[in-house]
Each structure stands twice: as structure tokens, then as C-alpha cells.
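Structure below; questions to follow.
The block that comes next holds chain A.
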Amino acid sequence: MLLNQFLLLAAALFCIGVYGVLVRRSAMLVLMSIELILNAVNINLVAFGALTDDVGGSVFALFTIAVAAAEVGIGLAIVLLMYRNRRSIDLAQVDLLKG
Partner candidate 1 sequence: MDFLNDWGLTLVTFLPLAGALVMMAIPKEEEKVLKQAALLTSLATLAAGIWLLVEFDYDRAGSLQYVVDKNWIEVIGSGYTLGLDGMSLPLLALTVLVMPLVFIYSWDHIPSPGNAKAFLALMLILETGMIGTFVAQDLILFFVFFEVVLLPMFFMIAVWGGEDRRYASLKFFLYTMFGSALMLLGFLALFFLSKDPVTGELLRTFDMRVLTDAAGAGIVRSSQLLIFGGMFLGFGVKVPLFPFHTWLPDAHTQAPTQGSVILAAVLLKLGTYGFIRIAIPMLPEAAEAWAPWIGLFAVIGIIYGALGCLAQTDMKRLIAFSSVAHMGFVMLGIATLTDFGINAAIFGMVAHGLITGMLFFIAGSVKERYHTLEIKRLGGMLLQAPRLGWILGFTSMASLGLPGLAGFWGEFPAILAAYQPANGIPEETFRGYMVVAAIGTVLAAGYLLWLLQRTAMGEPSEEFANDPHITDVNRFEWIAWSPILFLIVLFGVAPGLIFDVTDPAVVESLNNCLQLPDGCEGVAAATTAMFGG
Partner candidate 2 sequence: MLAQLAQQTESFVRPAIDWHAVAPELTLLAVGALVTLLDIVFLERGRRFTSAVAAVGLLITMVPIVTLALDGNDRSLFSGAFVVDNYALVMKALFVLSAYVVVLLSANYVAEGDYWENEYYGLVLSSVLGMVLMASARDLITVFVALELLSIPAYMLASWRKRDLKSNEAGIKYYLMGVFASAILLYGMSLLYGSAGSTLLTDINSAVGASGAPSAVVVLGIVFVVVGFGFKVSAVPFHTWAPDTYEGAPTPVTAFLSVASKAAGFVALMNLLFVGFVERGDIYEPLLWVLAALSMTVGNLIALRQTNIVRMLAYSGVAQAGYMLAPLAVASSVPDTALSATVTYLVIYAAMNLGAFVVVMAVARKTRSAEISSFNGLFSYAPGLAVAMSLFLFALAGIPPFGGWFAKFRVMEAVIEAETTSGLVLGVVVAVNSVIALYYYARIGLGMWANDAPDGDLTPVRLPFSLASALILTGGVTLVFGVLPQLVGDLTQVSLLSGIGG
């Protein structure tokens, strides 16, 4: 019974994260939303791991956290570049390449 609550929480977090990515115009907030999704996944993993008291789940979560950190670093670097070149981090203006 306990598991469902966790899964539901993770699913909710996941949807909020996705919503954030799709709607927010500022690159920073999109990055944050992605972090949100990744954390939702962590909850999932840990919940499953706990259910079957198998260490794999938490190991997987650890890896996810490490990778998420790396990604955010790179993400921020790229957004910084964007700011330096365009003076704004509004994703809507980024449409030079299309068609």
C-alpha cells in the first residue's frame, strides 16, 4: 500500500516537471523542471528498492543524482553562452534554425 503512495508522488512530480519544461519560457526554469523530473525518478527507484529491499534501487538513484549534477553543470554553461550571445535566456527567441 505504501508503494502506491510513493509511485503516485513520483508520477505527480514527473508531470509537474514535464509541465515546467514545456511551458516556462526562461531557460533556468526549464533546467529546474528537468531536475524535478530526475528527482521524481529517484523517488521511484528508491521506493522500488525498498519494496524488494534490494540495494540496486538506491545505487541506481545515486548514479542518477551524480549524472543529474553533471548535466546541470553543462546546461548552465550552455545557458550562460546563450545569455552572453543574446543578452536573454528566453527560449522562444531561439529559432534561427528551422524548416
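Keep this in mind: a contact is a pair of C-beta atoms (placed from the backbone, for glycine too) under 8 Å apart; a residue touches a chain by one contact, two chains touch by 3 or more; residues count from 1.
Basis for inclusion: all candidates are chains of the complex that A comes from, given by their letters.
These figures come from a predicted structure and were not determined experimentally.
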Touch assignment for chain A within the complex, options 1 or 2: 2
Complex interface listing, chain A residues touching candidate 2: 7, 10, 14, 17, 21, 27, 30, 34, 37-38, 40-41, 44-45, 47-48, 51-52, 54, 56-57, 59-60, 63-64, 67, 70-71, 74-75, 77-79, 81-82, 85-86, 91, 94, 96-99
